[in-house]
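Just one protein chain is left out here, and the rest sit where they should.
The block that comes next holds chain A.
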Amino acid sequence: MRRLMLGNQAVARGCFEAGVKVATAYPGTPSTEITEYISNYNEIYCEWAPNEKVALEVAIGASIYGKRAICSMKHVGLNVAADPLFTVSYTGVNAGLLIAVADDPGMHSSQNEQDTRNIAKAAKVPVLEPADSQECIDFVKKGFEISEKYDTPVILRLTTRVSHSQSVVKEGIREEVDYEYKKDIQKYVMMPAMARKRHEVVEKRLNDLREFAEGTDLNRIEEGKTNLAFIAAGIAYQYVKEAYPDAWVLKLGMVWPLPKKLIMDFCSRFEKVYIVEELDPFLEENIKAMGIANIVGKEVFKLTGEYSPSFIKSAVEKIYTEIPYSIAQQIPPRLPVLCPGCPHRGIFYTLSKIKDIIITGDIGCYTLGALSPFNAMDTCVCMGASVGMAHGISKASNNGKKAVAVIGDSTFVHSGITGIIDAVYNKSDIIVLILGNSTTGMTGHQDHPATGYTIRGEETYKLDLLNLCKTIGCSVVEEINPYNINENLNKINELLKVPGVKVLIAKAPCRLHKRYKYTTLKRYVDKTKCKNCKLCLSLGCPALSLKDIPVIDQNLCLGCGMCESVCRFGAINSVKE
């Protein structure tokens, strides 16, 4: 049956059909749905891991035991998982091991724009790059075959426009694949004597894969009717085909290692060949290194952001589409905001009232605390960085400038814990606010070890952050209610004077999560009491807006009551529905 399928959903489908037994991930846009869709297949064991490094280690274990395994992540997650990645390249696999990595050209929801192909090349593992949902299914299956035949982990490189596009697929049936586990310390114990031998194996394997790349139908030449010629992979291939349906195209499904003979042969037929690839000049540099000179790449195509068919046209022919309707005046930007009722709002409102502190932020919904109206965040680098950076700032300033770290509960478990241990060990004087909303909010409500539920919603042991922080030696560990703005303001001001690593766990579940029920006492503005001071608007709540005086949209209000607590005139009241 023909049906529309999201790229990530198709990767999950491919895993099902390929007989995958274990799937692990830490959620990260644009890769998250792969594992979510896999959790619908009961044949596959599936989990959220605390971070990508652990996730990959789980998948490696499953593979060595003889079961096909997939580990999914976004590009920045691959940095976290780089440690096991570089060595599993040496050990190789038993049953197939696929690492799906979704890059985000254009940074729709990422802190940088890195290109996974560079890490894959450095780790000496092959990379397949599908161009639509059908190829997502096909390449997953092909990836497992390559993984087993060449005894290597395989990276499936996706980009946002493949992961988050729906296109037409045909579904197949599941094939069961099992391998015996055999103890083999020469292969799986990477101490120097064994690893030296394995490095030889890895180099030979790359050569074998180069041979494979020449003959595989993953790479194909599509004949054209003009003299225009392109080399492209993934989504860039689609853009080329749309811009120039009559051009010659060498479509690469395997982007590392590259088929040298095929590329040389293709390029020798044309006066010049355009290489179209988003992000880094990866193909371009490697093709130039083959001694091929008649190629055009980044001198006309940009290094940053997403491409599109018209971008390719304008780069090749220097022609620009005329825009029939455009607006001279500036349109108000619509930045993402914390949801109505969001507990993080209380914390950022509170922090915005404290002068002379540096607030180190982290990755999650609460990164929005950096934006107006709070402007209550100074930094945001990567998962878990808030804690380590606050510690660094406190040491660098000799505690002259106070540092406060904010980090979500999911992110804290991901990689905040080690930062805290460091800060305690090295006698830091910082405050860490763990914003415990009992979910992974930004990526769409995934569970984590501190929620007490697995990916399939089964109850499990719930990591107790309060006792954990006490155990690792924090001087003060307390739970606070983020909605109690005035109380928290006093508490934080007080703790700024106390030495040691102080942890406040602001505990209030995400208002949008179905699991957590709030009693809703919606708020309304009493016109007779409102002095129009607009203080309530500084909460940045989407439910509040200014007509003649502030008004509350009853469709949006979730009744958190924060506006009531900041109003000095008692003009905001609750009314039971």
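As a convention for this text, a contact is a pair of C-beta atoms (placed from the backbone, for glycine too) under 8 Å apart; a residue touches a chain by one contact, two chains touch by 3 or more; residues count from 1.
One rule holds for everything that comes next: contacts and distances are computed from a predicted model.
Missing chain, UniProt protein name, picked from "Indolepyruvate oxidoreductase subunit beta", "ABC transporter permease", "Molybdopterin synthase catalytic subunit" or "Electron transfer flavoprotein subunit alpha/FixB family protein": "Indolepyruvate oxidoreductase subunit beta". For the options A:241, A:448 or A:491, the residue in contact with the chain missing from this view is A:241. Touching the missing chain, out of A:11, A:119, A:442 or A:571, is residue A:442. Summary of contacts with the chain left out: across A:109, A:454 or A:565, the touching residue is A:109. Summarising the interface, chain A meets the missing chain with residues 2-4, 29-30, 108-110, 132, 160-161, 164-168, 235, 238-239, 241-242, 245, 306, 308-311, 321-327, 329-339, 365, 368, 371-373, 442-444, 534, 537-538, 540, 542, 544-546, 555.
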